[in-house]
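Read the structure below first, then the notes.
Complex shown without one protein chain; remaining protein chains in place.
Chain lettering (A, B and C) follows the sequence in which the chains are written, and residue indices restart at 1 in each chain.
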């Protein structure tokens, strides 16, 4: 790809910047808080401080629980905070605030509270950051009612979903697969006010023999695998859910009902993964259509090792997806 | 049941007390820490302070993250702490310490660290405690490699598993279904030094037509349902995994391979539940044997409402299990 | 050092215009908390409560003195000992009582219950059964007030037990660096269930932690409603003036067991001492006697006020009793807000 065409493409960090800028311009209740925003260390906050001022752009001290709780309270009192937690491995310190406050306050107070909060966190695996920076913890949050979760695999989707998330009156967690920050995640620059509604999957490729549901980088791998399988005469349909909660079950069910086979590609740890949920749900609701085992391609149940000699093998790969698809035919 | 026979039965709180007392007597590295232990507010610590003294029996201040981290550090420095977190809804505040320290330290330090820590927490649902005391969060922890998880459904199993957990050199989370504290969880008093190894399921009832895997109170409901189904000529096999990590897959697979049908009864929230994992794994590894949809009976994906008019309906019940089994035959 | 007011002369707060009304409102709200909770004891013994309740009896002066230093447009968060806070903030008793019985007319539609009352109409943003967990929420409400420039203040209740939770530290630090209009208010009743404050706190006074965040900290006599009011009012003034957060600690007493009816196997405090509290540090009696001594009200007037509140409470109990339970479907609503901006 030449520099010229690449310049016309939207990247992940630009998508975030654009979504945040557009929505903060549109609605002055939206504020942005995160570590190192003013110095723009992560690269998605360029120009924000100049444009929106220090009251709406705040650098957070290191206090994850406090930060999420502050966002919950600010939302209950009329703001629409975006919290940039930077790396998804930092969510754990705030888990009580996610579960006990953000997810439950509306329900427990009988609908009195409204919590329009967006929390962004990058899935920072696959890059030698080792066990403390490489978590993919979204399945934990799927187990918590009251939270919505998006996990886009292209920059245009990220832009459109993030804007929907900021407008949503519910807490939305946005997980960004850092492996898509570069070339893999780029896409055509959408028109002004590009919106992708929450809860709608994208069918990346149509096919008839097997359905591959791919999450985050998994969607990219699924497309690669589908191309390889096509050469072998296997026609794979690739679905990117984009939103994990609420999941677009109709699109997945319709596809599996046609193909009779399912592979789910999910960068999360295997046990109790999003892939587990999708497989379980399909085994429950599409059983009669099934013609082969439901196969999950996930990260192996181990921690992320530092050594470049160890790390890559534990994640989903195109080859693992291809092998999984073949397994559904045995 | 007369008072005399009941007296010969072991209850949940007695099982805990006995396991802790036996193991603390056996190994002076075992210490017990928790809130309100000296006053024995939860009822499982009777006599502990007198027997083992204030150095080994400590009341914790309200500081869940600190408590789990302290346990991790104490274990790395030679003790074998038991932490009584009392109610499972209090685990969230400590999530970072569970994930980043307890689960990962051994791995990240290349095996230098050993973390023999037991964390106990009661699943306190079904009793009008509302949204902040009624969580069943074990599926979140199943997504974290490095932790073992037990969830016994009878007092004798609790005794034997807890003793194994205390002797295990890995962090073990013990979730105790508070609905089994009373009559439902009682069982015959075992002999001295009763051990149930981690990772071995119990077949509670043998059957040929359908496998019901029941977790915690779910095992009790599964047995009730199996009795009712038997009257209808349906022969249900009931399996209580007892340990969720490591799961006894061979026992489950063997059963489903024979029966061709699976229902999982799990008090956790539905999405990304233990039931999802079991169903997904069976759909992957036992597909050829399956003769009907894999059905999960879980708590509905909502928060726990306070009102007695609202609460019970959201949980698994005997009737829901029976209906689920019937669904596997359609 | 614990600050009390001097019982001698009529205090300035009550001598000025509206002073008598303020004094009577203090007494009215303390009576509301007391009689509301006395009623829950009756309901408990009658087996009409679906769950245990944590009573504020003995702590009324702390709760009311603090809340009356704010207005209903100000924010407040509390904890599991959850009845007093919204009552003191001005919430209607009927919907609170209905909530305790899990009724559809409850302030949370029956979904919250005793430990999780909230009444947004009076700025009560909700209590938390997870101890300490609402502290950052109050801090965030203060942030919203600051960003919106609304002049509102957030009042954040927590106990001596909660003072050991990390979120208190994180919140006080954020509030201080951003000069947020929030008042951290510790009801130090000496116990976290069975653990004494001496055992769980590493300092004699929680207020000694304030210096670590460059905010003023003061400890007041929590049985003295005026002392509490004064200290909180000063903290509220600071907050509204943009001078940032404060920490106010009220030393108080929990007259009943941690949860009413809870049986603690091993006693951790002497019943005779507890009994003596009723005689010597009952905040309602103390204030009653001062009001009479200061000629703010007569005993008869105060009796009449009590009778009024009693009728209010009786009506609330009746309202709660006759109210319907929510329909089963209600268990599944309010998980998400359906219609969105």
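Definition applied: contacts are C-beta pairs under 8 Å (C-beta built on N, C-alpha and C of every residue); 3 or more make two chains touch, one makes a residue touch a chain.
Here the structure is a predicted model, which is why all the values come from computation and not from measurement.
Contacts of the undrawn chain with the visible chains, over the full complex, involve A, B, C.
In the complete complex, the hidden chain is touched by one of C:4, C:73 or C:214, namely C:214. Among A:30, A:65 or A:172, the one in contact with the hidden chain is A:65. Across B:14, B:35, B:86 or B:101, the residue that sits in touch with the chain not pictured is B:101.
In the full complex, subunit B touches the omitted chain through residues 31, 55-56, 58, 60-61, 63, 65-79, 81, 96-97, 100-101, 105-114, 116, 145-146, 148, 167-170. Mapped onto subunit C, the interface with the missing chain covers residues 164-170, 172-173, 176-177, 199-203, 208-209, 211-215.
Residue-level contact of subunit A with the missing chain is found at 35-36, 38-41, 43, 46, 59, 61-66, 89-90, 92-93, 127-133, 300-303, 305-311, 313-314.
What we mean here is this: only the chains that are shown with their structure count from here on.
With respect to subunit C, maximal separation of chain centres occurs for A (centres as means of Cα atoms). The mean-CA centres of subunit B and subunit C are about 37 angstrom from one another, to the nearest whole unit. Taking each chain's centre as the average of its CA atoms, subunit A and subunit C sit 41 Å apart. In subunit C, the residues touching two or more other chains are 106, 108, 110-112, 116, 128, 130, 133, 166, 335. The residues of subunit A that reach two or more other chains are 65, 96, 100, 107-108, 145-146, listed in rising order.
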